[in-house]
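One chain of protein is taken out of this complex; the other chains stay put.
Take a look at subunit A:
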Amino acid sequence: MALVLNEDEVMLRDTAEGFFATKAPIKALRTLRDTNDETGFDRTLWSEMADMGFAGIAIGEDHGGVDMGFQAAGLLAEQMGRNLTASPFLSTAILAATVLREAGSDDQKNTWLPKIAAGETIMAVALDEGPKHNPAGIETTAVKSGNGFKLNGSKAMVIDGHAADTLIVAAKTNDGLAFFLVDPKAKGVAIERTIMVDAHNAARIDLDDVEVDGDALIGETNSEDALRKVLAAGRGVVAAELLGAGGEAFRTTVEYIKERKQFGVPVGSFQALQHRSSHLYTELEISRSAVLGALSALDAGDPKADRYCSMAKSKLGDVAKLAALEGVQMFGGVGMTDEYDIGLFLKRVRVLQELLGDAAYHQNEHAKANKF
């Protein structure tokens, strides 16, 4: 397992670090939020990301991508986590691209993947429905109708669903779970933009007798293997983003407690804070290994890769949350103000930790997979 980055990956990380710190710092998210931006992310940024090859990071070269794999995608996500960057990277470049890559027909891949890689289309994958992540409980149906399908159901927490040019909807067919391309403007599609606590965006989507053509079906009427891969990729990449957000929250906290003085000394000189900081440092290092191990397993085609991505998501959900909570506590009163960034990390981590399954969900999955 590649737990140490190779030269290309180090270069990519350094490039991404500079890119996001300059082009999409935390200030940019504040501006999007405070100006009630209508998309909630910056489309110019997204096309610049495409120019850098980021949109096609997990897309093959024959479809216009750079095909660097999920380890590389994780390095980008980590930098976005550090900067709280809003972009359709997860929705389009990871989730949608993986659905198409894993389940799509040749025609569908040829049509859509180059557009994603070029930053020309934004896609959102509509998966979850209830208050918690539960891919086994999808109730949206796709029933054969003429030479196409009729879709019914309600989706929630569809990342970037409000801004997508095309939706990918997961629905039950007679054969199993399948993915469908749906035009957001089609009759029967109702989309409500939901601005979340972290100022990033999602949507609730109702599908009421939505008619789609036969070629809207991505691949086959049973794409459960592809779904597993999509979930693994999503979880691994979100874990990497949590590593970035948690790590940055921690870094700024340590910086702050070195400066902030009470009782005539820096509060960071108190052992009560030192031991908690050292513990957190350790947890974050352990977490980094989990992310590297999971994503490199995914790239290597390891049959247990989906297990590892689930485990990494569990670990990172807990650790990034601890980093955010400790951050706010150690910043003290100013940590509660909107002016300081630490509160933004608390909010972002809360969303990411819920996304694609929280720690408890993945602990349960671990137990089920190991038969206990």
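Operating definition for what follows: a residue touches a chain if its C-beta (ideal position, glycine included) is under 8 Å from a C-beta of that chain, and two chains touch if they have at least 3 such contacts; residues count from 1.
Here, contacts and distances are computed from a predicted model.
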What is the missing chain called in its UniProt entry, if the choices are "CopY family transcriptional regulator", "Acyl-CoA dehydrogenase", "Metalloprotease PmbA" or "Taurine transport system ATP-binding protein"?
-> "Acyl-CoA dehydrogenase"
Specify the residue from the set A:108, A:223, A:314 or A:353 that touches the hidden chain.
-> A:314
Where the unshown chain meets subunit A, residue by residue = 1, 3-4, 254, 257-258, 265-266, 268-269, 271, 273-275, 277-279, 281-282, 285-290, 292-293, 308, 311-312, 314-315, 318, 359-360, 362-364, 366-368, 370-372
